[in-house]
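The complex appears here minus one protein chain, its other protein chains still in place.
Chain naming follows the written order as A, B, C, D, E, F and G, and within any one chain the residues start at number 1.
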Amino acid sequence: MPRLTFREERCKGCGLCRHFCPKGVIEMAGHINGMGFHPATAADMEKCAGCATCASMCPDLAIEVEKEEKRIG
Amino acid sequence: MPRLTFREERCKGCGLCRHFCPKGVIEMAGHINGMGFHPATAADMEKCAGCATCASMCPDLAIEVEKEEKRIG
Amino acid sequence: MAKVLMKGNEAIGEGAVRAGCRYFFGYPITPQNELPHYLAKRLPEVGGLYLQAESEVASINMVFGASGAGARVMTSSSGPGISLMQEGISYLAGANLPCVIVNMVRGGPGLGNIAPAQSDYFQATKGGGHGDYRLLVLAPSSVQEIIDLTKDAFDLSDKYRNPVMLLADGLLGQMMEPVELGEEEPATPPEKPWAATGRMGRDKKNLISSLHIVPEKCEAHNLEMGRKYAAISASEQRWEDYRTEDAELVLVAYGTTARICKAVVDMFRGRGRPVGLLRPITLWPFPGGRISALADAAKYFLAVEMSMGQMVEDVRLAVNGKRPVYFYGRTGGMIPLAGDVYREAEKILAGGEDEQ
Amino acid sequence: MAKVLMKGNEAIGEGAVRAGCRYFFGYPITPQNELPHYLAKRLPEVGGLYLQAESEVASINMVFGASGAGARVMTSSSGPGISLMQEGISYLAGANLPCVIVNMVRGGPGLGNIAPAQSDYFQATKGGGHGDYRLLVLAPSSVQEIIDLTKDAFDLSDKYRNPVMLLADGLLGQMMEPVELGEEEPATPPEKPWAATGRMGRDKKNLISSLHIVPEKCEAHNLEMGRKYAAISASEQRWEDYRTEDAELVLVAYGTTARICKAVVDMFRGRGRPVGLLRPITLWPFPGGRISALADAAKYFLAVEMSMGQMVEDVRLAVNGKRPVYFYGRTGGMIPLAGDVYREAEKILAGGEDEQ
Amino acid sequence: MKDMPFHYCPGCTHGIVHRLVAEAIDELDIFGRSVAVGPVGCSVFCYDYFDCDAYQAAHGRAPAVATGVKRVLPDRVVFTYQGDGDLAAIGTGEIVHAAARGENFTVIFVNNAIYAMTGGQMAPTTLLGQVTTTTPYGRSREINGCPVKMSEMLSALDGTAYVARVSAHSPANVAKAKKAVKKAFEIQMRGLGFTMVEVLSTCPTNWGLSPLKALQWLEENMIPHYPLGEYKNPAEVV
Amino acid sequence: MKDMPFHYCPGCTHGIVHRLVAEAIDELDIFGRSVAVGPVGCSVFCYDYFDCDAYQAAHGRAPAVATGVKRVLPDRVVFTYQGDGDLAAIGTGEIVHAAARGENFTVIFVNNAIYAMTGGQMAPTTLLGQVTTTTPYGRSREINGCPVKMSEMLSALDGTAYVARVSAHSPANVAKAKKAVKKAFEIQMRGLGFTMVEVLSTCPTNWGLSPLKALQWLEENMIPHYPLGEYKNPAEVV
Amino acid sequence: MFEAVLIAGFGGQGVLSTGQLLAHAGMTEGMNVSWIPSYGPEMRGGTANCGVTISTRPISSPLVSEPTVLIAMNRPSLEKFENSVVAGGIIFVNSSLTGIRAGRGDVRAFYVPANEMAEELGSVKVANNIILGAMIELTGVVSPGAVEKSLKEVLPPHHHKMIPLNLKALDAGAGLVRNRGALSAGGGLNWPDRGAVSQRNGVGI
Partner (left out) sequence: MFEAVLIAGFGGQGVLSTGQLLAHAGMTEGMNVSWIPSYGPEMRGGTANCGVTISTRPISSPLVSEPTVLIAMNRPSLEKFENSVVAGGIIFVNSSLTGIRAGRGDVRAFYVPANEMAEELGSVKVANNIILGAMIELTGVVSPGAVEKSLKEVLPPHHHKMIPLNLKALDAGAGLVRNRGALSAGGGLNWPDRGAVSQRNGVGI
């Protein structure tokens, strides 16, 4: 299974990752992070295809996707 | 016959009028004008066709050609 | 009339409109942006034009054209943008053109920052551009005064056919205070028979130019300008005396620092100590005569600025060695606190401070 | 070594090449054009680059890049072009970048003319750009001195990491005099570990910037610059005393006017009258200490300039009321004649002149 | 890329463009010889994120600064990062002439149709009808003229080697943008001349839109006026 | 035209261009409402010859000055007269944005491939290989890039209404130039936007050629790089 | 009467407009007022603050370097400005975003879970007005009526539909004060865990 890491302290809750994830993996958390935003989080990691679309649209380098060796962000 | 007037005091002796006159009317004078140039002059007015080519190429508004009403420069 | 709560930057805009200014050419820069925002809305309402230029260089040259065409016209910027305008300002002065230029000073040098500062004093008063010219420089210290001086700026500019600079700092531009706008009276700029508007049958052509290729003529032109500057110096020096009557120590400060120094004066007076404030309102012409007069009675002067020490030179020139002149400043966007100025002043009164 | 007859403008070029300057970015303007013409030929001979920029604004920013990359680099212009560079100069100073900027001053303001002048003194010495910064300003008065000071300009600039301006007038630029070039020694600019050259394995990144968004940091940066300026002021003031030993009247003049004033001093001395000349070589730091010392013995000062009176302010600040300071100037491209200065000086010695 | 949070607003695509540049530098393995020249604009702090040596240039003058750097250090890989106000307004002279001279560096041009940093004023690139803080009644052709197309204009110059316009509004476009950025660097490394990648970008804050709506607005409004594609390729590459 | 001798060198075609402008003003009978904005360059004194009201603008800034004038006096006929150094180098930003805004005035652009007034330095328009006082070894593409084609570049902007390149090197071309100048004024009078006529011109003095040879040099060297013709016509006119 | 109020928080929390509302209300009541922001580039995420001075005498310096009242809308604001408050001054803390308590003993501090209360009212945007309501109720620096009048002037017309909600928020804040009766300095108020919205009514100010 691909590994998805959210660097919550960098996340600004813009929601772009959630929107572009083809598998509906990502949701916004209910809590607020240090910068005052609701951070993105993997709600349903099972579904993740490791396509890294989320990371490619994240403006804040807040997502790391590892799928085998590939690593973006 | 067309009337050709050289305003000698404006002429800088560049010779463009002489070069472009289709009839070979114009020559440079032997004397020097107030600005230190050999001015252009009509050497053979008989030949003048009144085409005003000379005036159209004179950079110094030094030539007036009158042919009937037409007046350039 | 009811008071209105206004930002300093907006007050300049409203003041300009009421002064009959109908043309603004400018380029955005913090901390003056509320001024273009205001005018972009307001000018079209009164049939005027807000035009955003591609740069400050273009702005000031558009001002050159509009002023030459006879209009009341303004531009505005801050530090870096004002530096870019220096060639154009020199041309405007050289061509005897009226206009109003706003500098909402920020921390420098270079890109610096956007916090308030007074470190463009030299540039404004001594001529940041080339050649022997002067700008009239007005330094308001409240939003109400911004409104009033903006109007005066246009009048002075037309009267003397010289650019006028309104010099404030980012804090004054951003601050809100209640202002009394008064009745809107139609502005009456003077006739401008010299304007180059197309001859439209006029006998003689008008030419707007700063070129005097023959040195004799260029010198004559400079001497003529010099006479104008002498006349301005003689009649347009403005200042506020704040409790200077019997002051032993006279603080000298303008704009935001003058506000702070007033608080300092009040603190001293509250303790019965003779401290006053001389607030220059015109930075050029500098109210040197008044300061020189104060130097007969006062014992010490303390110039307070948001800079490394610029206006203090003019204070020294005015005092001319009669009394010691001290300096206290913060810079780079830092604002002196009343308490710090107070302590500095106390040291001087205690006689323990070297002049620097 | 044999002497060579050289124009002042060419001498700057040769001086720069000998100082190890290999990059020149500039835009043509009279009266400094012989300098770019010279360097356009000469720099390629020594593996250097002459690049004509699209404007003075571009020139000074190319200088910013080349200086940041560690090169000895120069630009040159006159009045209007120097005004356009003010933003860039402020950025260079703010980023602690060394470079040499030549201003061959011409008549102003505006387009003015191309005759020699000294009316950009304020702009050069007080900061024509925004913010609290200073340029070192060197004022040669002969072609030989141009060669020597050009070399010094690069050294000082690197030593203090600050832009240096070479301020002369069109006459010095156009004039020819014999010069001794000396042996061509390889220049040894200091190491520049701060230069942003690509990290190439370096541990820490280098950044060339004048931005300090936090006011506290911007102030600290300004205070640091202030300490540098204080050090320069303390150790780099330069001047020439010409027969001031026992002078009752001290003329103060730089550049071309100093040449003329020397003739005036000689005329007076020929008649046995105690007149001398103090010639500032650094305009900033201004040799105020020396003038202040002279004011203990001398009775009068007369500042002579090709301007409406700019350096005279620094003379007054230095004399600080101890003695009267008079001014004589021609402007707009006019050059004071020795005879006229002589008459002016005589009036002062006769005591019939009001200080102005 | 230094590991510090960006100062950009939520959803601002400046962050995406930063990442693309960093990835190109990494993939080409040129970090050590890269030099960044930053603008004045929202990306003024980009030097904090790119961990290579860097310059903070005056507003609009990055191409002149980069010229100075590259002429002194011709074997370094130099790039500017500039906004549309910076490049297409105040910096017009510098970009046109750097391009005309064929300066051998790369320009990353982030076009968000607005002066963002200063509070959302009209830029030369602002679309007709677009409301900004200085076009409160919408940009009008009569007063302000038409939005300027820099890629088209600069392509007309003989000195430009590579000019492309890409967009950051969707994953597919981001992938294309990445290719263009990398290609520009490669062309620079081959010494073929001036390269520029214009990236259409969003400013949710000043457009007054959510990050997502901003991407849609870009797609629907900017792309029709600013067609995507490669406008110029060097002879050596085609 | 005031009756005073021009200060130009013998054979300098600035004089011809002056006459064309004066004739257009006369023929359109707009003398009274004409306003000239002069440059810095050899034609800096053009205001002395055009007898209408006039401005002497800072180097390169004539389009900005003309913008100020025309916005205040929209019913006047405003034109700038600019050299190639003035317009294509230092004034790039001003000309590009005046064109982009579609400012409704006319630009007479005299391209003589050199900075003449200051002593024959390279201009952005100087041809490759051309020797000038600042390209003593000839202009090189590597160092200075290619000569800039302003008419082509400005035509790419939506704001330009009429752009033509003509030449003053022969009677037939002067006649065409005259038509273009007049047409530009007419388009301005109809309020259709920005108009520019680029006139290829000679500088015998700085080219080091006789007046006649200079005309030939223009024809043989400049025209191949700067093709003549109308580059843009307003929709209303075509 | 003299109050120098410092309002600080994240950019986007509306601290600047809250200050303007307060200043306008002061003006409406015939007082001397000034409003002065710390301003920054457009980008979000930094802290913003403004100082409002309201005084019966002319205001010499508009700077609020030693506030008599601090409203800290988030944690960094409390950390940064707590020490600048004059002895005897008052601190209002938005406990929803703070997570720490004021440390000084010579000032009175009140904790308001403003975000949670605001979300309850329907929009997190009125959090600031909840604290403002509490502040004016406690200090009496301006009257609620003046604030209500000013709302109409300060809000752009297309936001006038928000006025009822804002009034509700002001009143909710005032209610906290009214309902607590006598308030003790340092207020032995507890504050909610992050997100523990359900506790909010138990805490108040």
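Simple rule for what comes next: contacts are C-beta pairs under 8 Å (C-beta built on N, C-alpha and C of every residue); 3 or more make two chains touch, one makes a residue touch a chain.
None of these values were measured; they are calculated from a predicted model.
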{"item": "Listed residues D:5, D:200, D:214 or D:230, member touching the removed chain", "value": "D:5"}
{"item": "Chain not shown: contacting residue from D:176, D:200, D:230 or D:297", "value": "D:176"}
{"item": "Selected residue (touches chain absent from view) among F:30, F:87 or F:116", "value": "F:116"}
{"item": "Hidden partner interface residues of chain B, rising order", "value": "12, 30-32, 35-36"}
{"item": "Absent-chain interface as seen on chain D, which is shown", "value": "3, 5, 30-31, 114, 170-171, 174-178, 259-260, 262-263, 266, 335, 337-339"}
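Just so we're on the same page, only the chains that are shown with their structure count from here on.
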{"item": "Contact-graph distance - origin chain A, target chain D", "value": "2"}
{"item": "Homomeric contact chain C-chain D: same or different residue positions, threshold half", "value": "same"}
{"item": "Mean-CA-position distance for chain D and chain C (Å)", "value": "29"}
{"item": "Separation of mean Cα positions, chain E and chain C [Å, integer]", "value": "37"}
{"item": "Centre distance in Å when chain A and chain B are each reduced to the mean of their C-alpha atoms", "value": "84"}
{"item": "Residue list for chain E, restricted to those that touch at least two other chains", "value": "8-10, 44, 56, 58, 89-90, 92-93, 96-97, 117-119, 124, 143-144"}
{"item": "Multi-partner residues of chain C (at least 2 other chains)", "value": "30, 49, 51, 54-55, 57, 80, 87, 91, 95, 110-111, 114, 209-211"}
